[in-house]
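Complex shown without one protein chain; remaining protein chains in place.
Up next, chain A:
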Amino acid sequence: MPAGRRGPAAQSARRPPPLLPLLLLCVLGAPQAGSGADTAVISPQDPTLLIGSSLLATCSVHGDPPGATAEGLYWTLNGRRLPPELSRVLNASTLALALANLNGSRQQSGDNLVCHARDGSILAGSCLYVGLPPEKPVNISCWSKNMKDLTCRWTPGAHGETFLHTNYSLKYKLRWYGQDNTCEEYHTVGPHSCHIPKDLALFTPYEIWVEATNRLGSARSDVLTLDILDVVTTDPPPDVHVSRVGGLEDQLSVRWVSPPALKDFLFQAKYQIRYRVEDSVDWKVVDDVSNQTSCRLAGLKPGTVYFVQVRCNPFGIYGSKKAGIWSEWSHPTAASTPRSERSGPGGGACEPRGGEPSSGPVRRELKQFLGWLKKHAYCSNLSFRLYDQWRAWMQKSHKTRNQDEGILPSGRRGTARGPAR
């Protein structure tokens, strides 16, 4: 190298000398003219040890000029000076150290054991790696998005830290054929996860496991066997719309679209709807919504804003006997019920569209209709009692219902008229 490149003190040795001394000269106080710095070597370099084990280390000084002594040298570990009774002068140029019952390393880059000159300057160092071998990873769970990929998560072996950097590798292979493959995209859904983006076969089982390795050893999880079709999940239903049902103050209608990615296969999709009042954290869940893409929520509070979400489970896809995995909830959609004086108890099931003679919401709806009729039509004497009479009559004469449409007990046809109270 051209001498002009350097400052005043040029390093002379340029032939390739033995590697270790060259490194030390390069790193640790390369002698600059007039400074007469000492160099030293610590042994062992970068040892790996089990927690609780002991270590014997030495710091050997080479002086420039020669004749440097081990007098005045001292040790620090992670910046803290070690008690002198742990050190011993072995010979004129070597200081020894005896450490016992080592604790786990403070940082993954290793504990810094340093040999200092009398004036505190760093002469040499060694990184200690103290820890435990990894434990068997557990709780592997996997899911496939739309049968295209596979994401797996696992938990590192239980009992806390190994204190050493532990590398996890997710492996998989077809159960009855082929080589081991290694997953390559890590940390996709948390620190212990991996994503296999493609080239996965359906209708045939895979074996999946996780290998954990660190400086002290390795461990392998139990093998999980699965068929991609048994762990399918999908996107949340798109286009969730929530709207009022006419003027009904206690109902909202929810509509959605079947997730498009699986639309050709979702013969038995299940859905779940959850809804809550705007300023509450309690969700009500409507379960077991099978194969529909709409639902009517009833028993809601009038004049209230509701948030609604829907999710999908691709149940029994391609004839799989297992339930799939629920998708994420759709983005919350909000809607408000119309204002009114009445309120009712909570729902829990979708209201049927047709209006069978069930209790609660339909009766309420009917009451509202009758009330409206009284105001706007010439049916001043309509009442709920009349309706109940009609229902009772309907049940008794169900055999003749088809013949006698619209005929009331009093024998009149058409809409109700006349005194009914």
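Everything that follows uses one rule, which is that a contact is a pair of C-beta atoms (placed from the backbone, for glycine too) under 8 Å apart; a residue touches a chain by one contact, two chains touch by 3 or more; residues count from 1.
Quick note on the criterion: contacts and distances are computed from a predicted model.
Trainee: Using the UniProt record as the reference, specify the protein name of the hidden chain from among "Serine/threonine-protein phosphatase with EF-hands", "Vacuolar protein sorting-associated protein 33A", "Septin 12" or "Cardiotrophin-2".
Mentor: "Cardiotrophin-2"
Trainee: Could you tell me which of A:Arg80, A:His159 or A:Arg339 touches the chain that is not displayed?
Mentor: A:Arg80
Trainee: Which of these, A:Gln107, A:Thr155, A:Thr204 or A:Ser280, touches the one chain of the complex that we don't see?
Mentor: Candidates A:Gln107, A:Thr155, A:Thr204 or A:Ser280; residue touching the omitted chain: A:Gln107.
Trainee: Contacts of chain A with the missing chain: which residues?
Mentor: 1, 4-9, 11, 16, 19-20, 22-30, 32, 37, 42, 45-46, 76, 78-80, 106-114, 121-122, 124-127, 165
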